[in-house]
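Note that this complex is displayed minus one protein chain, with the remaining chains in position.
Entry: chain A
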Amino acid sequence: MPDAAGTIEAEKSRDIRKRWLLSLPALLIILLAASGPLLIVLVYSFLTPGPYGDVQWLPSLEGWISVVMEKDIFDGTFSIADAHVSIFVRSVVLSLVTTILTLLAGFPTAYFIATRPERTRELWLFLITIPFWTNLLIRTFAILEIIRNEGLINGLLLKFDLISGPIQMLFTDGAILTGMVYVYLPLMVLPLYASMEKLDFRLVEAGYDLYATPFKVLRKIVIPLVKPGIIAGSILVFIPALGAYVTPSILGGGKNLMLGNLIELQFGQGRNWPLGSALSITLMLIVMVALLAYVRNAGSQGSRHG
């Protein structure tokens, strides 16, 4: 005979079983069409490239070695692949600078929205949300329209005879940077706003009562309190920027590649799927490190306040 505790126990395990059943479709779809295939990428990175793309099932480390090294076709010795290293450096530097610039522009913007009266705040928030959900391709195209040789800036400058020929702005690192700051700015503003919205302005008032300057209030009170938002925004910008594909391929052209374009190249013209796979795993590892740093930081934040 089951006693009362046993019945509750049984009830509980039935509930948990039901909960697993309910979440099964979502988990299966993600396993099949998102997470699972990542393991295949790992396997492919250790195989030999096939002659027309795809792979041959021969184990090889060459994909991984080619991530940073290149083999001399004559004597078979390895040397550092400058092209790849410069793409890695460009990707990391451009993503970091994008993160910093969006933070510098996004922080005051989020602060501005958070300090609006209740009624107008919604409107400002809405104005940030629209670009956030607008197609990234269209927003990149909008930047292209402005900076290309036949674009708005050059067109206006030529019209007023301020320059004799168009200034080459497209296909430069500056163009990629402009595009990335533009498309990722809303990603920075929204999490910043979310933490500023909860800011207790009585603390700011207390700061002023103790004769702090506005700058000191910002540095000693506001920034420490919204730090979770700063970190979340930075992560939200840095991760997609590092893996960016559309923006650099439209604004950077064929020469100023970023990691995303280098990966694509291996599955297209390069026909080196193992190298492409190894590069993908490398990109994922960098992202993981950034995420872990975030989790650890968020964790220590929590324990300090708790």
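Keep this in mind: a contact is a pair of C-beta atoms (placed from the backbone, for glycine too) under 8 Å apart; a residue touches a chain by one contact, two chains touch by 3 or more; residues count from 1.
Convention: contacts and distances are computed from a predicted model.
A chain of this complex does not appear here, and its UniProt-recorded name among "DNA ligase (ATP)", "FAD binding domain-containing protein", "Xanthine dehydrogenase" or "Spermidine/putrescine transport system permease protein PotC" is "Spermidine/putrescine transport system permease protein PotC". Checked against the full complex, the candidates A:10, A:38, A:58 or A:89 give a single residue touching the omitted chain, namely A:38. Within the whole complex, the absent chain has one touching residue among A:57, A:74 or A:133, and that is A:133. Here the missing chain is touched by one residue of A:94, A:185 or A:257, and it is A:185. Residues 15-16, 18-23, 25-27, 29-38, 40-41, 44, 54, 105-106, 108-109, 111-113, 115, 122, 124, 126-131, 133-139, 141-146, 150-152, 154-156, 158-159, 182, 185-186, 189, 201, 204-205, 208, 214, 217-218, 239-240, 242-243, 245-246, 249-250, 259-260, 263-264, 267, 273, 276-277, 280-281, 283-284, 287, 291 are the ones on chain A that touch the missing chain.
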